[in-house]
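My questions will all concern the structure given below.
All protein chains but one are shown in place.
Letters are used for the chains, namely A and B, taken in the order the chains are written, and counting of residues starts over at 1 for each.
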Amino acid sequence: MSRYIIRRLLQAIPTLIGVSLISFFLVKSAPGDPVLAMTYDPKISQATRETLRRQLGLDQPLPVQYVRWLTGLVMRPGDATAEFSDEDTGCSYVSLLNYTFCNSGGGVLRANLGTSITTKQPVWDRIAERIPATLELTTTGLIIGLLLGIPLGVLSAVRQGSLFDNLVRFFAVVGNAVPAFWLALLLIFLFGVYLNWLPAGGRRTVSLSDEFDLVDRLRHITLPAMVLAVGWVAVLSRFMRAETLEVLHTDYIRTAKAKGLLPIQVWFIHATRNALIPLATILGPAITGLLAGAVITETIFAWPGMGRLTFDAAIQRDYPVVLGTVMIASVLVILGNLFSDILYGLIDPRVRLL
Amino acid sequence: MKKFLYAISLMVLGGLAACSGPTPESITEVVKETVVVEKEVRETVIVEVEKEVVTEKEVVVTATTAPPQQGGVFIEASSTDASLLNPIIYSDAASFDVIQHIFPALINQDPFTGEVIPDLAESWETSEDGLVWTFHLRDDITWSDGDPVDAQDFKFSYEAIASDNVDSPRKYITDGIAGIETPDPQTIVVTFNEVRCDGLLNLGLGLLPSHLYGDDYSDIMESSYNEAPPVSAGPFLFKSWTRDDNVVLERNPEYWKGAPYLEGWIYKVVPDPGARLGQLQSGEVDLIEAQPEQLTTIELDSNLELFKYKDDGYSYIALNLANPENPQPGQDEEGNLVEQDPHPILGDVNVRKAIAHSLDYDAIISKVYLGQGYRLAANVLPAIEWAYNTDLQPYPYDLETAARLLEEAGWVDSDGDGVREKDGTPLSLNLATNAGNTVREDLGVLVQDQLNSIGFDITFEAIEFGTLIEELDNQTFDMIIIGWTGLGPDPNDDAFWHTQFDVPGSGFNAVSYHNPEIDQLLEEGVSVPDCSIEKRTPIYKKIQEIIHADVPYIFVSGTVGNTAYNGKWQGINPGPWAFYHNVEQFSLAQ
Partner (left out) sequence: MSVKQAEVSTTSPRGHIGPAKHLEREPQSYWRLALQSLRRDKLTLTAMVFILVLATLAALAPVLTDLLIGVGPNQTNPDNALAQPYLGPYLKWHLGVDIRTAPRMLRESGGVSHWLGTDQLGRDQLARLLYGGRVSLTIAFVAAFITVVLGVTIGTITGYFGGRIDDLFMWFINTMVSIPGIYLLIIVSAIFKPNPITLILFLGLLGWFDTARLIRGNVFKVRALDYVMAAQALGASATRIMLQHVLPNSIPIIIVNMAIDIGNLILVESALSFLGLGIQPPTATWGSMLDRAQNLLFLRDPVTSAPIALHLIIAPGILITLTVLALYLIGDGLRDALDPAMKNV
């Protein structure tokens, strides 16, 4: 098992490097001059702009910028050791490439994602302060989805062909087809505008004091979590229905029924347990979806989470933050898939992880 | 089973036909007249209310005369969050919205006229040559930790801007300053490199508490104070900041103008404009900047007040006077004028005048700006009262004159295809604006239609902002719709017209406007030795006359701001330049 994990982690490295390459060059190929767009004010002199450009390292060729972002090493042509090294920065000259590498700390490989252009905070700080909000929202949505979706799916399979089954299937398909943002708008309209029962956005009501008001927080999380949950219920109910149906037709269930076990025992003890196994395959992507999947919902409900951060940063051309969120999200996707595979391997004895 | 699903889906499809929405009793009337409230001209001068000393005071209050009660939290909703709470390195308006309540400044702007008024500095004199300004400071202002706000704070803040350890977008300010001396804690002597009348306002930045920072300015950029200012000399103290959510400020009882009645002030981030209106109406927030389509709803809500003002910005169409195939700088290294290669079509002032006459400005202002705009004749805004030339009339919508001008200039439709030609060249131009700005996109469509109807062949496209300003900067455009905001209370805008700023790739005189008389007037206007208004006014009025006659820009509309706020507050008395200038007097009405 541990060998499997190590192998998977090693395989992840070239993937992550690929992610960093692709996202870096994608982001940097944006049209227009970012420095000019940032400082489009007649009072700011060209000299200031050039200084800003130099400080952000934007005057260097792209590969040099990439190396700097990834490793924290600043590349300068020729032998510039004497010029640039001091007590903080060590430089060494590599004659093969005719470049000097100056090391001043930082770089993604050393877990330093850079500094946000808009707020001057370290990128990691900006992301880290948003993660709890996203987790709060997506976990709530997922839990509601699980609590509703699994029983609905199982029951639907058990009562196959009934009105209940058809209704569940219908709403599942519709739930998949409905655009999440439209559903969100309708809910906002119904509960926020028309009935005025629930707030239309935000995570909590602002006030002078900092106290944690549970009711207020619950009121704010209801609508966005519902939007997320609808998607989960749609997917999970269909999935559980299909799995349960498969299980229900197996021999051992027939045996259990023949043995005279009560329906409840049959359905929920034997059938469900076996049907739950493939759920592990969904959980992996679900966990990665926990962080990335709520972008649209967060934006509509003004929820201060990581998805909205990515969106805002992309609009504002805050490249370090955009690259930071992409890297972190990719790491989570890879870990999530790994987790899901491991879980599957643990639960299902027929699967052998190689 | 499948039949059932089939039946249900048929029902859904059939149900569509019956769905028709609520039958209205009446239909909303959209206010389409250009309703712009001129800002009230104040006769009375607002004097700071000092609570400790009973002096002669004249307090102007707009609402009831009941004595103000303590308490209440004023909540402003904004579309974006602040980025940095540091008065010398911030660069966005949202940050300023919060900074203004915390940091003191040497001088301020009059909320109604924009002129420079005393703040930390009680008075000042200038030397004969206008280069040396001496400021005398009040001695009764302190930071909330007790340390006095004095000349050292000013010197520290401005030298920090100039320092290499600080990345400030305001280095242009300190580039013009030769030196700052502080002979005593209440006196500042600033020596400028040259006389710049618009430079005085540059001295009005918020000041850092110098006693909390190291001498070498190295701890400013990364300081945690940028996210949590520890002390304040303004009406409010910083309490907390939840990113992308809200900034919470609390009353500062030591505020030198008097402790605010308000208990606190909150800056709430609500990105969606519809949601902002909804929260204003429900009372969740107290102030928003309203969109034009929301005005009817606000005006009909008796709980809300609306403050309309002419903002310091305008939208315009930049006309490239030079040939876009051959962009040239306006001056060479020695400062001699470089002869420009004129634009084959727009180089002729009569064509530009024809364009100015071809636009139906009233339709534009009512359709595109929903009435929230006003005609401009030239480059100085009416909000700068003393410099605004009231004699100039904006170009009227007059298709006959436009046609006549084009004919006289030699542009005739000889082949009947609807497009005029001259010497075989058709009257074709490119028009561009930035994608994503729906107002500008709508404007582009209208302008294209209106010009095409008179014989132009305009191709309009909305392109990405970065690409647009590159085209503008590199001077490879024909016509671009864009706007200026935050021009400030000084009428000097030499960056747009002076030949020295015609630099493809970096200068803001992107239209390549060359007029030696204008160059001279601009230089004069900004270097009047004592910057007195009497001397500067005629210069700027002449500048506007010339700009009006030369048409380097088509001035489309001045921007109009609409601030909507909850009527439950009294003491609110906003001017076009400042809303919160007397925030310590805001209180809940009884």
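Operating definition for what follows: contacts are C-beta pairs under 8 Å (C-beta built on N, C-alpha and C of every residue); 3 or more make two chains touch, one makes a residue touch a chain.
Quantities reported herein were computed from a predicted structural model and do not represent experimental measurements.
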Contact with the hidden chain (one of A:V64, A:L135, A:L148 or A:V193): A:V193
Of A:L135, A:L148, A:L167 or A:A242, the residue in touch with the unshown chain: A:A242
Hidden partner chain, touching residue among A:V67, A:L185 or A:I342: A:L185
Touching the absent chain when the full complex is considered, from B:I161, B:L249 or B:A462: B:A462
Interface with the undisplayed chain - residues on chain A: 14-16, 18-19, 22-23, 26-27, 29-31, 160, 173-174, 176-182, 185-186, 188-189, 193-194, 242, 245, 288-289, 292-293, 295-296, 299-300, 307, 310-311, 314-315, 317, 322, 325-326, 329-330, 333-334
Chain B residues that touch the omitted chain in the full complex: 2-3, 5-6, 9-10, 12-13, 16-17, 19-28, 30, 32, 272-275, 277-278, 281, 291, 293-294, 296-297, 300, 366-367, 370, 435-436, 438, 441-442, 445, 462-464
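Convention: only the chains that are shown with their structure count from here on.
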Touching residues (chain side chain A, partner chain B) in the complex: 30-34, 36-49, 51-52, 55, 118-121, 126, 129-130, 161, 163, 165-166, 169-170, 192-193, 196, 199-208, 210, 299-300, 302, 304, 308-309, 312, 317
Of chain B, residues touching chain A in the complex: 1, 4-5, 8, 73, 75, 83-84, 89, 91-92, 167, 169, 171-172, 175, 221-222, 226-227, 239-240, 242-246, 248, 250, 263-264, 266, 268-272, 275, 278-279, 282, 284, 464-470, 473, 486, 493, 495-496, 501, 503, 506-508
